[in-house]
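One structure, pasted below without further comment.
For this depiction, one protein chain was excluded, whereas all remaining protein chains were kept in their positions.
Note that the chains take the letters A, B and C in the order they are written out, and that residue 1 is the start of every chain.
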Amino acid sequence: MDKRIATLEEAVAPIQDGASVMIGGFGNSGVPFGLIDALIAKRARNLTIISNNAGAGDFGLGLLLREGLVSKFICSYPRSRGSVWFEKAYAAGEIALEIIPQGTLAERIRAAGAGLGGFLTPTGFGTRLAEGKETRVIDGKGYVFELPLSADFALIRAERGDRWGNLSYHGTARNFNPVMATAARHSIAEVRELSETPLDPERVVSPGIFIDHVVEYGVRP
Amino acid sequence: MDKRIATLEEAVAPIQDGASVMIGGFGNSGVPFGLIDALIAKRARNLTIISNNAGAGDFGLGLLLREGLVSKFICSYPRSRGSVWFEKAYAAGEIALEIIPQGTLAERIRAAGAGLGGFLTPTGFGTRLAEGKETRVIDGKGYVFELPLSADFALIRAERGDRWGNLSYHGTARNFNPVMATAARHSIAEVRELSETPLDPERVVSPGIFIDHVVEYGVRP
Amino acid sequence: MISLTDEQLAARLALDIPDGAYVNLGIGKPTHVSSYVPADREVLYHSENGIIGVGPTPVEGEEDPEMIDASKRLITVAPGAAFFEHADSFAIMRGGHIDIAVLGAYQVAENGDLANWATQDEKFPPAVGGAMDLVVGVPCIFVMMKHVNKDGSPKLLKRCSYPLTGLGVVNRVYTDLAVLDVTPDGFRLVELTDGNSLADVQAVTEARILPPS
Partner (left out) sequence: MISLTDEQLAARLALDIPDGAYVNLGIGKPTHVSSYVPADREVLYHSENGIIGVGPTPVEGEEDPEMIDASKRLITVAPGAAFFEHADSFAIMRGGHIDIAVLGAYQVAENGDLANWATQDEKFPPAVGGAMDLVVGVPCIFVMMKHVNKDGSPKLLKRCSYPLTGLGVVNRVYTDLAVLDVTPDGFRLVELTDGNSLADVQAVTEARILPPS
């Protein structure tokens, strides 16, 4: 079992036009910048991107948006300082947006990875974001029914990995990466350091069973 | 913030007759034997116990059952070799049993800890264990609706802990402990080793926010 | 009227954060609260992006670009900290484990409704973040905001006009002019900023303010 792959280019090769792609990260922390750059170079178009933020500036998700490769964005918070390319595309009507409360986004992704058919969350009950959704009141508390959210691919950023695809993370760069790794048909991890020896099984955060390929990308933002 | 408590006896003091108590462990691995012994010594009665197995022999859960302190057992697998005291009480009609598929048990506990109102699982669809339950078919796949499962107390076994209640585990002794710690109104952890210094934040499996008290019990089964 | 500065307001609110509390400070001004909590109180700060135990801003030269809080500010790590991933982080928020959350707001209604994620101004794309999860999960929601908008219009209302973040979720509002509890009977005055009168504050508040009980 050896999930290592030599280059970022090979790692993103299976991603075709029209694919849905989860991308880990929160702000600029834990973002798989190497894989995003490779995806931009590949120029796969008409992508659906699932990521918490919509990038800032002319790099990472911002660059992906600037290049016009994204037709739909699913996220919780696309309005960070510097999210100019998203705002431009949105104002021009060139991009579809699905806005999801952050915890519901994480939980929908988890539900997909965990084989569940949906869940009831109190989040958003009675608000505009629950409009048109099935709701239920249990013991006087209102809940919204939410469906699982999966994707064709997940691009993951981790700190260390081994040839089995086991991953560990660094600080708050963990964020959406472990849960997204569980919910894609094909998960690709970029790691700052590929370990020659197996990771300590007590320290593995993402078991390799969730990871299809792992590629080293030593740059830390 | 100091969640350390000096003795097992003090740790279980809040547990009263009629309480519901989650108890970590799978087989004899990861079972909080020290806390169970203290609970038996306290002789709280009419307990509802939520634990994967129903003990084996005359120690731990087996002893708790032999002493007649349990009126209801919620579990997935009460029929391990040596579960004689459970079998006796069950045959005599002295104990109520709720049997739940193991993954549904874990997920119902997680849902309680995560503030969800319930979830749809494919597990058990079309079987006797789904009788009387709400079901739904989504994209041709059948699901059973399951409610969260919480408890008054959780008794947790961990390897190391610190004064903030952060916990790490050992091997397969992790099992139900982390998820149960999230779902009780009062969670008590027995740790093999209380660390004087904070645990490495990268290695914490149960953040201390889930733990109310931590007590050292150095015996490893 | 006497109006607290943002820093004075953060300092006032900080007095009500007890020792041993788990606290989530919303993005923006609420993050300043931690600087003013008395040093003899040990408080652990949760940030939605996966940490309990947010420490102070790093000193120059010791920044780690992958160690940030929900506001994307660089942080350090306090003793007793733990890292976790997003699904777990929001399980902590939604599951009732955090004691207090401090949030900013556009509007608060006398029934506790909170509007803090969108205005009626649709020029910008909507963005919700984690606020909706916090308000349904955290048992004690403190709002920290200016008492009135820049144009003088009230933010403490009978009913919110902006899209809601949560229904009946606010417990207490700290403004530059006063501190008010949300009660079953509506807003009730807790204290006035020194020098203000209830009548003065009421005059710039749409909802009725009940006197201290």
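Just so we're on the same page, a residue touches a chain if its C-beta (ideal position, glycine included) is under 8 Å from a C-beta of that chain, and two chains touch if they have at least 3 such contacts.
Being a predicted model, the structure only gives us computed values, none of them experimental.
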The omitted chain touches A, B
Checked against the full complex, the residue among A:30, A:62 or A:113 that touches the missing chain is A:113
Touching the hidden chain, out of B:13, B:40 or B:99, is B:99
Among the options B:34, B:124, B:148 or B:161, the absent chain makes contact with B:124
Omitted-chain footprint on chain B covers residues 26-30, 52, 76-80, 86-87, 90-91, 97, 99-104, 106-107, 109-110, 121-129, 142, 169-179, 205, 220-221
For chain A, residues touching the missing partner are 1, 110, 112-116, 162-164, 166, 182, 198-199, 201-202, 204, 207-210
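The working rule: only the chains that are shown with their structure count from here on.
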With centres defined as the mean of Cα atoms, the chain at greatest distance from chain A is chain B
Between the Cα centroids of chain A and chain B the separation in whole angstrom comes to 33
Chain centres from averaged Cα atoms put chain B and chain C apart, in whole Å, by 35
Rounded to the nearest Å, the gap between Cα centres of chain A and chain C is 28
Expected list for chain A, residues touching two or more other chains, is 107, 121-122, 169-171
In chain C, the residues touching two or more other chains are 51, 77, 83-84, 90, 93-94, 136-137
